[in-house]
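What follows is one structure encoded as structure tokens, with my remarks underneath.
Here's a slice of the assembly, chains where they normally sit.
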Amino acid sequence: MKRIGILTSGGDAPGMNAAIRAVARKAMHEGLEVYGINYGYAGLVAGDIFKMDPITVGDKIQRGGTFLYSARYPEFAQVEGQLKGIEQLKKFGIEALVVIGGDGSYHGALRLTEHGYNAIGLPGTIDNDIPFTDQTIGFDTAVNTVLESIDRIRDTAASHERTFVVEVMGRGAGDIALWAGVAGGAQDIIIPEHDFDVKAVADKLRTSREHGQKHAVIVLAEGVMHADEFSEKLSEYGDFHLRSTVLGHVVRGGAPTASDRVLASRLGSKAVELLLEGKGGVALGIEKNEIIAHDMLDLFNHKHHAMLDLYDLNEDLAY
Amino acid sequence: MKRIGILTSGGDAPGMNAAIRAVARKAMHEGLEVYGINYGYAGLVAGDIFKMDPITVGDKIQRGGTFLYSARYPEFAQVEGQLKGIEQLKKFGIEALVVIGGDGSYHGALRLTEHGYNAIGLPGTIDNDIPFTDQTIGFDTAVNTVLESIDRIRDTAASHERTFVVEVMGRGAGDIALWAGVAGGAQDIIIPEHDFDVKAVADKLRTSREHGQKHAVIVLAEGVMHADEFSEKLSEYGDFHLRSTVLGHVVRGGAPTASDRVLASRLGSKAVELLLEGKGGVALGIEKNEIIAHDMLDLFNHKHHAMLDLYDLNEDLAY
């Protein structure tokens, strides 16, 4: 193998650039040539491909987003799209790929592998909703960004003795809400993975107000319902001086945290090692602090599980 | 004069604590006794008042919000409410006050002055919507918080070549939008103080996309309309890969910037000097880098003006 390609797909996540850099540098270190593919599978099909050198990825490790751009491209689910992509791989002499994105982007990677082009997936998404990895690239940054916002909101909540319902991203997963909620001292965390009882939330609020804790933050995962809807339900049980706020796309960007950059670097390096061993069709993750590869087929049959211990922990610590 | 009181009123703003500290420390430095009044005029009427010492305000300069709490209290517009407040002032021996808040809170201060209790107003609001001051306490912090969010959003905008409509706070004023827009490199800034033409915005977007600038951020003041509404209007003129996001209460909190803390310190110190000179019924502001006092009556007859030069500047610099 002499030449590999890299692409990012799906929603951008902080640390994607660190992963691109790691793949590129490690590959060059191993004597490979590296090509960047812009705009994910769309750019692959369109041949929007360029040769990288070590400096291409210089001064990128700290940047949010993805400098290879990302795009949705459902056409790549069709064989026709895949064949067009392969044509480009042939044209550029690219023999294998690293795909950084959510598990949706792994399907394309698996198809390419089946066509003889080994592709390895790296979990890049803020949502942490990919099986077989304790943490995805971008998750730690997103949690810290949410947390910073919660800390700010607490200033206003405390000054005015209000209850804030803070809706956070995560698609179907409650991980961001869970981690940011525990770290932010949330009085309650509402996630799709755990049932909840609005009345109980209200009772707890009332009790803690009576005990002198006059402000509160409730963290709500977007996968449950909209913040306004939740606030409305909650307000049926009393006047808690409610305000609701939605932390939207702000949470996707920004310089990645140390943890995300180190994770991205470890994953990117390992991906190149596996490609050199002739592996493909696998996705990497970090489990119990080790980088592990899983067959994508296997991964598609599993679900990600949020760390529900944290939910119980928060119940004990909130007041 | 031996004893003064301090209260914060209206929406909280970063730097209010720095202002409280400055008033308290300066007053103590001048040999005065200082009382903190919790919950604004509501607390004044309720007698929620306590004696401060120098350490009460220690380790507060850097905190967002107001540790004296704030609350709405429309009843203070009535003479009855005012008289109840004065009763408390008498009870605690408080002879004069500093009121930190928006210009709404100045009305109460003026009434107290008319009743013989000199009160001086300090402009504490993120919105910058108070006449006779180039900058309010909290404005610089809010602009920087918005700016940080715009920088993050730009990562996603660039990665996906999207146009983001970012709605920012400011009530009726466009100042936050204007400053954060110029500083954030916004392609367009939409504020209540300036007319706009959705079609022209769309045309500019189209042109810049054609010229290779594929992502854009449009900053929209909440006083104009909701981000979703604006996005909808804009999308009638073409597909700009629009996303809209609302920066809500997040923007109110957080540690104040240096500029806000220095401004708060200067204003707080000056307020004490004026009280010692027997002044009341005036509001302080910073104009052309100097701390100036204006009669509140005069202030009520003026409107704040956004710095519209920045609007034209942005027109020239955006691409």
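Which chain is which? They are A and B, in the order written, and residues in each are numbered from 1.
Here is the rule we go by: a contact is a pair of C-beta atoms (placed from the backbone, for glycine too) under 8 Å apart; a residue touches a chain by one contact, two chains touch by 3 or more.
Bear in mind the structure is a predicted one, so any value in this text is a computation, not a measurement.
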Report the copy count for the entire assembly; 2 chains are displayed in place. 4
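Quick note on the criterion: only the chains that are shown with their structure count from here on.
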Find the geometric centre of each of chain A and chain B from their Cα atoms only, then give the gap between the two centres in Å, rounded to an integer. 35
Contact set on chain A toward chain B in their complex: 8, 11-12, 14, 16, 63-67, 69-71, 145, 149, 151-156, 158-161, 164, 243, 245-254
